[in-house]
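Only a single protein chain was left out; the remaining protein chains are all shown in position.
Note that the chains take the letters A, B and C in the order they are written out, and that residue 1 is the start of every chain.
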Amino acid sequence: MTETVVFAVCAVGAVASGAAVFAVDSMARATFALLASFLFTGTAVLLLGLSYLGVLVVLMMVMEMMVMAVFMVMYMMNPAGLMPMSMVHNRNGALAVSAGVFLLLAAGVVLVPWPEAGGAPPADPAFALGEAVMGRHMLVMMLVGMVLFATMVAATVLATSRGRYDRYGDDLRREHPDDPIGGGLGR
Amino acid sequence: MDVTGWLLRRAVPRAFVVTAVGGTGARLAVEAELRERGWYEAASPAEADMLVACGHPCAELSPVLDRVWDQMPGPRVRAAAAAPERAAGVLDRARAELLDTAAQRRDAEERDGAARGRAREEGGEDMPGGLPMADRGEDRDGLTLDRLHVSLGPALPAWPAGLSLSTVVQGDVVQEARVRLVGAREGGSSSFWEGKPARAASLDAAQNLLAVAGWPAAALEGRRLRDALLRGEDGPRTRERLRRWTLRVRRSRLLRWATAGLGEADGRAPAGLRGDVADRWSRWLDPDGGFPPYRADASRAALDLLPGLVIGQELAAVRLIVASLAPDTGAVGAYAPGGSA
Amino acid sequence: MMLEAYLLLAAALFSVGLFGALSQQSVVMVMMGLELMVNAVIVTAAALWLYTSPQSPDGQVLVLVAVTAMAVEMAMGFAVTTALFRARDVDMVDMAADLADRGGPGDHGGHGGGGER
Partner (left out) sequence: MNGTTAPLWAAPLVPALLLALGYGAAAGTAALRARAAGAAPSAALAAPARESARLLVQRRRTVPGADVLLWRLGGALVPVAAVLGALVVPLGPTAVSDLSVGVVWFNAMEVLVWAALWMLGWGSNSVWGLVGGYRFLVQGLSYELPHMFALTCAALGAGSLRVGDVVAAQEQVWFAALMPAAFAVYLVSAMAMAFWGPFGAPVGRDLAGGAVAELSGVDRLVLGVGRYMFLALVAAMAVPLFLGGDAGPLLPGWVWTLAKTAGVLGLLVWLGHRLPAVRMDRFAEAAWVVLVPVTLLQALAVAVYVLVR
């Protein structure tokens, strides 16, 4: 019984804080509203018995939201929301589309005869996940690894305006890179 | 049973020390007094309950002191230590006034009344608290981001007396810097350190830098040794402790790693200021007292060098560079630093 | 019954995220909308794993992929926003509609204000 109560709280909390993300003025509060929504989602996943993935969602999302807060404050015109100005275009159109999508999905959820679960969940789902990722789903593991590596390289290339020629000179033979602020090991 | 009074009597006060130009003697006395009583020095007005102004605050410094006084929260007391010998008495009276809960409650009610009054009549303005929005400027990565005007004012812990460095900061990188002396003394430039043992002057500069470099233990030990030397206790025990302290600071790899390569002063600087921050503070630790940092021309050169060294650096590096230059504002007299890049 | 509840939660999160992504002008806010939609995918995958095929770990692998997708989307999104902000000093979705390297900083608005490049 307590499980359904906790689920109800998480559901309402997740959707409410999700909506708050776009309702609140201050960008910092929008970021933490999104973080709250993720924390509720993480709890919901914990409720479903996936303890490892639930805690992983919480861990990953806290770090991601902190990085998002940095960019949020950097790029938004008035990050603290002290001078409220709305940066929205065709609000009603968006509202109509998303309401329509919700009704469509809800109808699907209610009408589709979902199959019954075959057996009971394994004792330790995380162990099953580990086995799968190292066994049958090895391709997923390799793909995720490559995608993350490609993302790191691409994001760095896109974000920085200085290349290695600016740092190490045209013949790339400068002994110490000339960065505005040197790193700890002089590299 | 007056709980507030009971708690206050148990509390160890924290003093926020602000030094006027030429108040070095009073500052040293107050610092020695605070250390012996086991009291603490506050890092910000919010943490403090005792504002101690050392030396003779002139017309320019008073508004700064008033602003710090307004920022201090709860039970607060304001003390002025004009001369070194009156430091102990001033602190005792301040402590007594702090414990007088009736007076503190009255002061609190007055402030709440004034604050409510101000809040009523300035209810309608658009900018909350009258704070303007940050303007934007080019940053070193080609982006145009917010810039803040921050003045590292005279009321700052471990900061040269009366120095005001008004900077334009993006994130925490300083883009523009202008040096100004708040309340520079028109009279002759007589530094406190003339006639005092050169080792004590170097120790004072070193403890200041160690406090800024985040090593409070060595800073306190250095301060204790400085006070011993100033009082003339030059016995074998003090010299032994001084040797061990110097060895520990000199051999600290972390301190060297944190300060190496910062604030490189080129050849034109006077002998005592050449090299980077690490060179400067290791010069102070030499047993022959190294180059006495407190001479008028060295301090003037330090003030001229400051803006150039500080631009492009982060706030942590700025604090270390200022502490390593250690300008003696008392010796400089009425000097308007020209170098405002 | 509980499966439908979880899926309804996911649908609600998805549509709130969709509303955000469609209605917001700032690129960073659009990305927050996308994150909410991926959030819905995580809830769906976890619920379907438990209530329809707990024996096979596919649902969990899908959650893992969704979390990675969210990290990748965020990293690339901010990299693009930084590059865009450096090129055009703007982070509005409307002004990022075309790929032409039109204006440097200072070309503040004026959709289609090309020509004086």
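Everything that follows uses one rule, which is that contacts are C-beta pairs under 8 Å (C-beta built on N, C-alpha and C of every residue); 3 or more make two chains touch, one makes a residue touch a chain.
Keep in mind that this is a model prediction, so the values were computed, not measured.
Considering the intact complex, the chain excluded from display touches A, B. From the set A:V70, A:V112 or A:M134, the residue in touch with the chain omitted from the display is A:V70, counting the whole complex.
When the missing chain is restored to the complex, the residue among B:A43, B:A83, B:L145 or B:I311 that touches it is B:A43.
Note on the undisplayed chain: of the listed residues B:P216, B:G232 or B:P287, the one touching it is B:P216. Residues 4, 7-8, 10-14, 35-36, 38, 43-44, 46-47, 49, 71, 73-75, 108, 127-131, 148, 150, 156-158, 169, 171-172, 210-218, 220-221, 223-224, 252, 254-255, 257-258, 314-317, 319-320 of chain B touch the missing chain (whole complex, contact as defined above).
Think of the hidden chain as still there; on chain A it touches residues 26, 28-29, 32, 35, 51-52, 55-56, 58-59, 62-63, 65-67, 69-70, 73, 80, 82, 124, 126, 181-185, 187.
Criterion: only the chains that are shown with their structure count from here on.
Work out the mean CA point of chain A and of chain C, and you get 9 Å between them. Taking the mean of the C-alpha atoms as each chain's centre, chain B and chain C sit 48 Å apart. Once the centre of each chain is set as its mean CA position, chain A and chain B turn out to be 44 Å apart. For chain C, the set of residues touching two or more other chains reads 82, 85-86. For chain A, residues touching at least two other chains, in rising order: 161. Across the complex, chain B is touched by residues 82, 85-86, 89, 105 of chain C. Those residues of chain A lying in contact with chain B across their complex are 74, 78, 82-83, 160-162, 180-182, 184.
Chain B makes touch with chain A in their complex at residues 126-128, 131, 133, 140-143, 145, 173, 257, 261, 312-314, 317.
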